[in-house]
Structures are given as C-alpha cells and as structure tokens.
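Just one protein chain is left out here, and the rest sit where they should.
Naming follows writing order (A and B), and every chain is counted from residue 1.
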Amino acid sequence: MIGNLDLAMLQKIWWLIASVVGSLFLFLTFVQGGQTLLTTTARGELEKSLIANSIGRKWELTFTTLVLFGGALFAAFPLFYATSFGGAYWVWMLILFTFVGQAVSFEYRSKPNNLLGAKTYEIFLLLNGSLGLLLIGAAVGTFFTGSRFILNGYNSVAWQTPFHGLEAALNPFNVALGLFLVFLARTLGALYLVNNIDHAPLTERCRRSAWNNFLCSLPFLLGVLGGLLFMDGFAVDPATGTVAMEPYKYLHNLLALPVFDVLLLAGLVGVIYGVTSTRFLGKDSGIWYAGLGTVLVGLAIFALAGYNNTAFYPSISDLQSSLTIRNASSSHYTLTAMTYVALAVPFVIAYIWYVWKQMDARKISPTELDGDYAKDMY
Amino acid sequence: MSALLLIGWLATIVLSYYGAELVLKKIDLS
Partner (left out) sequence: MEMLSTVDWARAQFALTAMYHWIFVPLTLGLSFLVAFFESIYVKTANEEWKKITKFWMTLFGINFAIGVATGIIMEFEFGTNWSNYSWMVGDIFGAPLAVEGIFAFFLEATFFAVMFFGWERVSRRFHLFSTWMVAVGANLSALWILIANGWMQFPVGMAFNADKARFEMQNIWEVILSPVALSKFVHATSSSFIVAALFVVGISAVFLLQKRHLKAAKRSMAVAAVFGLLASVFVAINGDESAYSVAQRQPMKLAAMEGLYEGAGPAPLVAFGLINPAKKAGDSSPAFLASVKIPGLLSLLANRQSGSFVPGINDLVFGNEKQGVVGAEDRIARGRMAVRELANYKQAKTTGDDLAASRALTVFNNHQADLGYGYLQSPTAVVPPVATTFYSFHLMVVLGTLFPLFFLIVLYRLFKGDIEDCTLLNKVAVGAIFFGYIASQAGWVLAEVGRQPWAIQNLLPVGVAITPIASGNVQTTFFIFLILFTLLLVAEIGIMVKQIKIGPEA
C-alpha cells in the first residue's frame, strides 16, 4: 500500500510527518522554558535543584527531537536542509551553539571541581531557553516572510546577505514568532514543574508564572496570527511551478484547510484550558492539555506554510528559487522507504510514553534530592 | 562475510559477559 503512493502524496505525507516532529519539539520546549525559569523564578539552591532535576530528566527528549527534526528534513526535503542550513549559516550556528551549551549543563552544573562554575552552566541553560528559542522562532518565521537566497541551475545556494540568516531578526513577524515561542516555552515549563514537583512554595509560584507567561505570549501570538491573516504569501502555480506573491495567501490557506482550522482552534483551547486550570483550578495536569494544544497549533502553522500550493521556504531575492514540497523533496524511492521506517514511530512514542509514566508517577521532592541517591542528582 | 562479522560482534559481547563471570569465579571475586 505504501509502495503504491505517488510522489505528490508522499510529499504531503512527509510535510505532515516533519510538522508532527516539529510540533512535538515545540511541546518539548517546556524543558527550555524550565531552564529560563531556573534563573528567573527559582528562589534558592533547593528550588534550582528541583527544577534542574525535573526538566533534567526530560532534556534529552527535546534535544533528540530537534536532532530528529534535522535528520527527517535531510531525508525528506534535502534541498531545504541544504539551502537553509548552508545559506542561513549564522542563524543555525548560533542556535546550535546554545544547544551545545545546554547539553552539558544539567550534568555539569552541580558537579564538584567545576572549572566553569554552576553559574556558567545556568547561563548556558538561560541562553538556550531564550536566545536559542528566539532564533528558532525567527527561522521558522522565514517560512512565511521569506529569505534572501538564490539557487543556481544546480540548486547550489547563494545567500544574498553577509549575515547569513541573522537578518531574519530584523523582521517584526519573525521576532514576534520567536518571542511567542520563548513565552510559550516558559508557560509550558511552569506547567510541567507544577505537574512534576512536590514543593508548594515553588509550584505555587509556577502556577502564577504559567499564567503570567501565557499573558506575555498573547500579544506575540496575536501578532503572528494577525500577520498570517493579512500578509502576502508565496503561492505556487501547481501546473507550472511558478511562484508568485498572493495577497492574503495564508488566509486563503486557512480557508482551504478546514481540518487545520479545527486543530488550530482546538489547540488554542487546549493551551488556554491547561494554563487556566493550573492557575485557577489547582490542577496539576495542565501540561497535558497545553502540551497537546501546542502540538495542534504547531501542526496548523506548519500546514499553513507548506500545503495548498504554498512555498514553505520562500525566497524574496528570487521568487523562483523558493522551495516547495514539490521541488525540495527526495525521490519517490527514498520517501517510500522512509515512510516504511516511519511506521516504527508509534512504537517509539509508545515506549517513551511508558517510561515517562514510570518516571513521573511520583513527583520530585526535596527528600529525593537528599535521599539515598543524592549523589546522582543534577 | 557481513553476517559472520555481525555474529562475531554479538559473540564478543556475550562471550565477554560470561567469560567475565568465569574469571571472577576463578579469582574468587564473583
């Protein structure tokens, strides 16, 4: 059955799969959110340790999802992988530097004989949660606002600015998306800490923090959604492949993809319920509603970018260099092979879910930090 | 040949574990 899918269908499937991975990553950035909360919201070493040990047991899932996102894009849309990473060199390098710092920080932060000191690692975590996410948001923003590159006849990328992607930070839409991701991550982080930590002084503060960060994220979310509704977009003529600007393109996409409108609305409701139930109803399960909500909103945003004959990685220097799911993908053979591989994903999610359940069945408390396994703690 | 190499790889791991148990017993440190 998989072997009989045509190329166009496979490309649509793989844009969906890439979007799912990307959206799961957005949910998992509760880790990054928690990292900034460690600096801004924790009071005292105990609370810092509680946060570090809580999100510290999940940080690798987020990291691995980002790595998978890169790998999946390489496998399914290699022209995007080459053009974006090779062209927007500096924006991706800076993002990666923040993740390099993050990767060692949980393990090294409180270990003795520390060359760099705990504070340095906390700054690494802060940078990853703030600058890292901001730049990721800005990079994703360019899916809608476009980038300055030209592809030659052999699809070799020539970036048109010496800033190699950093110029994305000059576009208010991109910055808004970036800041939205930062505040959303903090919101989700706070929700997760409420779910996973047993220490009232901290978790009560986190309930308020979830609400406050959610409120902070709203103007940026509205800016992004508003921008999407009114901005010109990059439309592809399905017959000729020619790319042209189309006023209200993303609004047209919203209207043409009613399934994703439902997902978008359901997602927003989920996030709102997750935050309000945690803040006002004393619930601990908010992370699940907000997390699922985040995934749904992410799916909708990615769908708006790539479906309905839209160039998902548009070029404003040369419209015809823009990337679409039609011209940037791998061969029929590779997409087919990868689709078979993707059948394993539900199995992977299943064991992740099982282990998550085992590990999070009991909340983290100060007694655990001082208990028999104190030496292992982050 | 590849199949033999993969079998050899697994054998290295498995034999190492049981070999280690044997050695530990022989030197009274099991």
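Note that in this section a residue touches a chain if its C-beta (ideal position, glycine included) is under 8 Å from a C-beta of that chain, and two chains touch if they have at least 3 such contacts.
Predicted model only: the values in this text are computed from it and were never measured.
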| item | value |
| --- | --- |
| Residue of A:Trp90, A:Phe214, A:Phe234 or A:Tyr289 in touch with the missing chain, whole complex considered | A:Trp90 |
| Residue, one of A:His164, A:Arg205, A:Lys249 or A:Lys283, that touches the chain absent here | A:His164 |
| Hidden partner chain, residues of subunit B it touches | 1-2, 5-6, 8-9, 11-13, 15-17, 19-21, 23-24, 26-27, 29-30 |
| Touch residues of subunit A, complete complex, unshown partner | 53, 57-58, 60-61, 63-64, 66-68, 70-72, 74-76, 78-79, 81-87, 89-90, 92-93, 96-97, 99-101, 103-104, 106-108, 111-116, 153-159, 162, 164, 330-331, 333-334, 337-338, 341-342, 344-345, 348, 351-352, 355, 358-359, 361-362, 368, 371-373, 375-376 |
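Convention: only the chains that are shown with their structure count from here on.
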| item | value |
| --- | --- |
| Centre-of-Cα separation between subunit B and subunit A, whole angstrom | 44 |
